[in-house]
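Missing here is one protein chain; the remaining ones are kept as they sit in the complex.
Right after this comes chain A.
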Amino acid sequence: MTMPPMLPPQPRSAATLALVAPAAAGRFALQCCKACGNFIYPVRNICPTCLSQDIAVTDAPAGGLLLSETTIRITGDPFFRERPPVRQGLVRADCGVTIIAILHRDCPPEGRVRLSLRLDRGGKPLLLAFPLHPESSEVADDPSLRDLTMDPAAAAAHLADPDRP
């Protein structure tokens, strides 16, 4: 008898699922207010700057400044408990929002990083940050990131049919 694979934390707001399509396509896109032009994160139902509700998911500059970091060694979550410690950072994105992201193992402890929007193993949006050097840094060279994210082929299939396991 095989157990179904354990999934990462699942419950998300309905609004945040707007980030699934760009994540599956490998695009770094966030909500942006069409009225005032400000980017918005975490996902909201209204722009906190001008209270417009005319909001669209828009490609954003992927640069950011890593302000602080931690390594999460103890968690009560059944999915993360079975995996190596997650390196997490607080990133001030160039587009103006603050992002809590999972850090690639080669990110420096502070300084510039490149943000990326991916799908996790459950097909939900995940925020990652990569070092600028080497520029080629990818999910593939960090085993813990590889284990947390859906690979691009699976992501494309997920986008075509989100209900498929």
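Everything below uses one rule, namely that contacts are C-beta pairs under 8 Å (C-beta built on N, C-alpha and C of every residue); 3 or more make two chains touch, one makes a residue touch a chain; residues count from 1.
The working rule: contacts and distances are computed from a predicted model.
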UniProt protein name of the chain not shown, from "Thiolase family protein", "ABC transporter permease", "Sarcosine oxidase subunit delta" or "NitT/TauT family transport system ATP-binding protein": "Thiolase family protein"
Chain not shown: contacting residue from A:C36, A:I100, A:A140 or A:A156: A:I100
For chain A, residues in touch with the removed chain: 8-9, 11-13, 16, 41-43, 67-77, 79-80, 86, 88-90, 92, 98-102, 110, 120, 124-127
